[in-house]
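What you see is the complex with one protein chain gone and the rest in place.
Here the chain labels run A and B in written order, and each chain numbers its own residues starting at 1.
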Amino acid sequence: MSEKKNLRYGFFLGCVAPNRYPQIEVSIRAVFEHLGAELLDLEGASCCPAPGVFRAFHIPTWLVIAARNITLAEELGVDIVTGCNGCYGTLRDAWYELEHEPELKKMVNEHLAKIGRVYKGSIEPKHVVQVLYQDMGIDYLRGYIKHKFTDLKVGVHYGCHIVKPSDKRPWGGEYEDPRFLDEIVELTGAKSIDYKDKFMCCGAGGALRTAVKEVSADFSREKLENMRNAGCDIVIDCCPFCHLQLDLGQMEANNTYKDMIGEPYKIPVIYITQLLGLAFGIDPNRLGLVRNHNLTGVSPFIPIDSFLQKVKEQLT
Amino acid sequence: MTETEKQIKITGKEIPKIGVYVCHCGINIAGVIDVVKLKDYALSLPNVVLAREYKFMCSDNGQNLIKDDIEAGLINRVVVAACSPRMHESTFRITCKEAGLNQFLFEQANIREHATWVNMNDPEGAYDIAKDHLRMAVAKASKLQPLEVQRVSVEPSCLIIGAGIAGMNSALDLAKEGYKVYLVEKTPTIGGHMAQLDKTFPTMDCSACIITPRMVDVAREKNIELLTYSEVVDVAGYVGNFEVTIKKKPHYVDQKVCTACGACVESCPVSVGNEFELGMAPRKAIYIPFPQAVPGQYTIDMEHCIKCGICARPEVCEPDAIRYDDKPEFLKVKVGTIIVATGWDPYDPTPLKQYGYGRYPNVITAFQMERLLSSYGPMLGKPVRPSDLKAPHSIAFLQCVGSRNFREGGNKYCSRVCCMYATKQARQYKEKHPESDVYIFYIDIRAFGRGYEEFYESAAENYGIEYIRGRIAEVTEDKDHNIIIRAEDTLMQTPIELKVDMFVLSIGLEAVANAAEISSLLSIQRSADGFFMEAHPKLRPVDTLTDGIFIAGVAQGPKDIPDTVAQAKGAASSASALMAQGEVEIEPYYSVVLDHLCSGCRSCQSLCPFGAIDFDEFKKVAIVNPALCKGCGTCVSACPSGAMVQNHFANIQLNSIINVAVKQPAIENGGK
Partner (left out) sequence: MSENVDKYVKRKVYSGTNSRIANKFVDAGLEKIRACINCGTCSGSCPSGRRTAIRTRSIIRRALTGDESVLKDIDIWLCSTCYYCYERCPRDIPVTDMIIKLRNIAVEEGHILDSHFGLANNIFWVTGHGVPANGEANKKWQDLRVSYGLPPLPPTVHMHPEAVKECQDLMRSVGFRKLMDDIEEKKAKEKAEAEKEKNPEEKQK
């Protein structure tokens, strides 16, 4: 077991994770606690704001609200960690722009002054996967692996904003063929399967889902078709919005493109910390994998029973 | 007192009589400021005995004004207020010289580029600046001393680095003129990249057929000392007198004894990738780069040789040519001129992951395609695709790979030859397989040369090559290793998803990998694009800023064979002009040591970027080699004793300029 690292972060929740896919939120909390990293709440955080919609509507609003969110972590003196590619995209791009353009920083602080806040640029926004891979490191994570899958084929979906724009991301400019999420997945014994257009966008972002849902659904359809053809048992992602688009979107694709796809897709969609948590030996109940309610019309929309069956068979 | 000190004292006694000539330069100067007023202002300056203004001072009439005044004994210093000295300083210096005045008693004030051209809408401001420049030039003129140009002899021999088509052409031209040529080539054979080409556009001449006669000529030419498998390791000296050290790498095969029978190759157990075939075929550790190589003797690649001793056996190598204990040999030669013809390296497209090079087997570079098309290449002229060694039914070319790329790691420039070589290769493949589909994906087709547009037209009309305007975005492969291309046909505004059997990347040309080393070895510059820099992009394409060193061919920038040969001949001509004179003039801007002030600290010697300062162990003072000194002034500012004086830019001269520039206000009513 690796020696515990002393890490503290401000946990930026965003919107989709806490309000539609709380399974993701609980699994992040459980895994971080297990790894010895403290997650502080950012009280009063708002929507990041979502880059696809709000940045498209009015860039200055987007920048100012993003800066406000960052000041919440600056006040606590901790880096931000978020489990969402969209929030990461916003917070990171805003941080980068404010770092490199003093004029923008000045403008932002003029507005923030009206609510008694100051943007300093003293903390760095990070992604959950960035923290796992870089702050903690693969070797550290490997020390916590208790159980390994023996036969799990994973279609890994990175999404877009965790790697692009690559000049504002910590992956050394790599965006065509990153490997870091696959490496984390394969720590669990699962195999990351190469499938056609692995790095294609899920279709949710860029205001596309809220503009024309059917087009987004076609993105999902294509990705799921490629994953199915490659023999993937499950999808692993690192973004709640991609997660939504591949889960709820899977259902939408099954309906909207019924005639085109033949057999409906039923590939369980799992978030990275849920998979990792299982391999660490964390109780599935703490990872949002067990349904203990009777609500209808809530996530997950695609049943994950087939996955849970494999968990039972392979991890005990 | 040394000679130097005497000189300074003597001239100090002569009273300067300055003639100022203000040029109108048409309307360039006169259209912005009042030149007559400026001329009158000149008369008010110290030591100015006469001032004139004229429309074009550089014209014969203008020059005669100066000549007449000098010959009449009216003046002994000349100041011309006109354009930049870079334009006409040499013109007016010769004027002075022809009139009998030392040419370094001339100073030019730039009142065009520095005053009127940059202040066209502010005549008052321009006039103030013009006055400043005039005042400074007059102040310096008062302190100028006569100087003599240095003359150094020029060795009638030339070192040519690189024996490709450029190097060989320069060598042959110079040799025919009677000069001795050292032709140095780092690989075991001459011929360069052109020997790797199959056919050449637009004539479809077989490259080997047109180059091998040249190679044979080079080998036979008495005046050319061919040094293959050799590298230049040190260059010292200066124009006309370069001292070059050449390392002759060990062949481990006696070049005088080897009969090139090839028996050793059959017996050698070590196989490695053949560089000539770009890794697509093997060669043995003992090898010859290609069958028509010149010289034809063999070489052992000692990095991979396992010294098994088989090739050395008498039943294998009958002439007993193998020499495992061979050592490098160092040759020191003295040459008058140097021509750099080091050619290019192909761009490596591996980092462009969206194109799959190195990941998908059926993605190759055009250079590799060239070897596949070649009748003495790995497939003897029948191109196949790597995954199944079958002739592809469809091929797509992508232009501008690694060129015209403004991203980090990309080359911004256009490599000039790719549009034509792709058209050529496409046509060649179509000739062999008329039923195949060949596509060229492009942004622009650059068919600029003689016969090129016609060649391009014929490729489309007669050979059915399909040109699609759209730069390919990404490729993937299917389970049969076919390549699936995604692009936009920009002219039809439709997305394309095209499946082809093979994908060829038209890669660009880059400066050779060791260009930085060559640059520092020879003290020549490189441009931002990595190729060696010419002295002037328009008017001096084969000169460098280092006297006596010339560049030719792709070493100076991407170009096709006709332009390469033209430059090679141009460089030979320039080198020959220098050597024909037998001696060369060097500007006297060198530093001079005042021995009685020199403390022997040697700071100057360690700082000199040109290695121009030696130390006299006997007198314990520094000595400047005037031929090597470029007049940069580093030693002058470094010398803690003030013992360094720079000819034509001595402290006393520079201080005179500074004093009048700073102390006197530029505004008229400030007074002087």
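Operating definition for what follows: a contact is a pair of C-beta atoms (placed from the backbone, for glycine too) under 8 Å apart; a residue touches a chain by one contact, two chains touch by 3 or more.
Please read all numbers here as calculations on a predicted model, not as lab measurements.
Determine which one of A:S122, A:T210 or A:N255 touches the chain that has been left out.
Of the candidates A:S122, A:T210 or A:N255, A:T210 is in touch with the missing chain.
Using the touch definition up top, pick the residue from B:K97, B:R486 or B:K569 that touches the left-out chain.
From the options B:K97, B:R486 or B:K569, the contact with the absent chain belongs to B:R486.
Who touches the missing chain here, A:L76, A:L112, A:M251 or A:L308?
In the full complex, the listed residue that touches the missing chain is A:L112.
Looking at B:D34, B:E98, B:D301 or B:E474, which makes contact with the chain not pictured?
B:E474
Over the whole complex, note the residues of subunit A touching the chain we left out.
The list for subunit A reads 13, 15-16, 18-20, 22-23, 25-26, 41-47, 49-61, 64-65, 68, 111-112, 114-115, 117, 160-161, 164-166, 175, 197, 200-201, 203-208, 210-212, 215-216, 218-219, 222, 286, 288, 291-293, 295-299.
Which subunit B residues touch the hidden chain?
Touch with the absent chain occurs at residues 354, 400, 404-407, 410, 443-444, 469-474, 486-490, 493, 495-497.
The definition used in the following text is that only the chains that are shown with their structure count from here on.
Centroid of subunit A to centroid of subunit B, CA atoms only: how many Å?
52
What residues of subunit A sit close enough to touch subunit B in their complex?
By the definition above, subunit A touches subunit B via 173, 176-177, 196-197.
Inside the complex, what are the residues of subunit B that reach subunit A?
Interface residues on the subunit B side: 353-354, 408, 476.
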